[in-house]
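Pasting in a structure now, in C-alpha cells, and then I'll have a few things to ask.
A single protein chain has been omitted; all remaining protein chains appear in their positions.
In this document, chain identifiers A, B and C correspond to the written order of the chains, with residue numbering beginning at 1 in each.
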Amino acid sequence: MATVTVLYFASLRDASGVASERIESTAADLQTLYAELQSRHGFALPANRLRVAADGEFAKWGDALRDGGEIAFIPPVSGG
Amino acid sequence: MATVTVLYFASLRDASGVASERIESTAADLQTLYAELQSRHGFALPANRLRVAADGEFAKWGDALRDGGEIAFIPPVSGG
Amino acid sequence: MKRFHLSEVPIQIAPLRDQLSHPTAGAFASFEGWVRDHNDGRAVDGLRYEAYLALAEKEGERVLQEAMDKFAIVDARCVHRIGDLAIGDLAVWVGVSAAHRGAAFDACRYIIDEVKSRVPIWKHERYREGDPGWLHPEPDTAKE
Partner (left out) sequence: MKRFHLSEVPIQIAPLRDQLSHPTAGAFASFEGWVRDHNDGRAVDGLRYEAYLALAEKEGERVLQEAMDKFAIVDARCVHRIGDLAIGDLAVWVGVSAAHRGAAFDACRYIIDEVKSRVPIWKHERYREGDPGWLHPEPDTAKE
C-alpha cells in the first residue's frame, strides 16, 4: 500500500474534476495505477497515448509507486 | 557604332575609377563590349563570373548594343 | 543559464533577441507562434495554455541544450506563454543566433518541433460555436 499525490492536467483534470488528489493504492506499478484511476474517473485517453511522470521527471509505466511520491499522467501535449 | 552608358559597381568601379562612362563601340554584342572594356580597364573578373544587364533588366551576353542604352556588368553579388 | 521560460505575461521580443547578439553571430533565425482565428475548420475566439510547470521547464531546457549540442549555433532562447490569449497574441517565441544561417534555421526548427511534441503544455480552445476543449493531438497530426 502506497500513498501518492496524483496531478491531473487538461482533459484529465476536467474529467476528474480536481487538479490533484491523494490516493492510497496497492497498484504494483504506474500502469496499474492509471487503470484504477481511469476506471474511477472515466478517462477517455488510453495509457498508450499518455506519458507518466513521477516526482517531477518522466517515468516508466513499469515503475513502482513510491510512498509519498507525486505522480502525473501527461496527456498528448499541444503547446506552440 | 552605338553609344552606350556603362555602369560599374563594386570591384569593377574600383578598377575603372568611375561609376559610369559613355562609350562608343562597334562591338557586335555585350560579350564583345565587356572584352573591350576589360582590356582597357584591366578588370580581373572574367565574363563567365559576371551577369550583364541592359536598360535595368538582366540581358544575354549575345544581345546587341542598343544605341543610347544603359549597360551594367554585374560582378558576383555578396548581399545578406 | 536558463534558455527556456514559461511566461504568464506577454512576451517581450526585443530583450530576448538582444540576449542572443554576439560579435561572431552573423545569422539569426526566429520563429513565432501566433494565435489563429481558426483550427481544424472551426472558428476560434481565444485560448488558454496550461503547463505542468516543473516538468515543462526541465523538458524545455533539455530541448534547448540539445539544440546547443546538435547545431553549430552561438545561443538560443525559447519562451512559451501560459494563461489566456486572444487572436493574434504571441504564444511562443524561438530565437537562435549562429555564425552561419544554415545552423540557425535548423536549430530554430528543431526547437519548435521538439517543444511542440515533448514539453507538457496544453492548449484549451474556445470556439465561436460549440463547447470549448483541450487539444490532445495524435502524434501524426501535430504538424502546425
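In this section, contacts are C-beta pairs under 8 Å (C-beta built on N, C-alpha and C of every residue); 3 or more make two chains touch, one makes a residue touch a chain.
Please read all numbers here as calculations on a predicted model, not as lab measurements.
Peer 1: Given that one chain is not shown, what are the shown chains it touches?
Peer 2: Taking every chain of the complex into account, the missing one touches B, C.
Peer 1: Which of these touches the unseen chain: B:D14, B:E36 or B:D67?
Peer 2: Spelled out, the listed residue whose C-beta touches the missing chain is B:D14.
Peer 1: Pick from C:I11, C:A27 or C:A54: which residue touches the chain that isn't shown?
Peer 2: Checking the options C:I11, C:A27 or C:A54, the one contacting the hidden chain is C:A27.
Peer 1: Going by the touch rule given at the top, which residues of subunit B touch the chain that is not shown?
Peer 2: Within subunit B, the residues touching the omitted chain are 7, 9-11, 14, 45, 49, 53, 56-58, 72, 74-80.
Peer 1: For subunit C, which residues lie in contact with the unshown chain of the complex?
Peer 2: On the subunit C side, contact with the omitted chain comes from 14, 21, 23-38, 87-88, 97, 99-102, 104-105, 108-109, 112, 143-144.
Operating definition for what follows: only the chains that are shown with their structure count from here on.
Peer 1: Quick one: report the Å distance separating subunit A from subunit B, using the average Cα coordinate of each chain.
Peer 2: 74
Peer 1: Taking the mean of the CA coordinates per chain, how far is subunit A from subunit C in Å?
Peer 2: Chain centroid spacing, subunit A to subunit C, equals 26 Å.
Peer 1: Where does subunit B touch two or more other chains at once, residue-wise?
Peer 2: There are none in subunit B.
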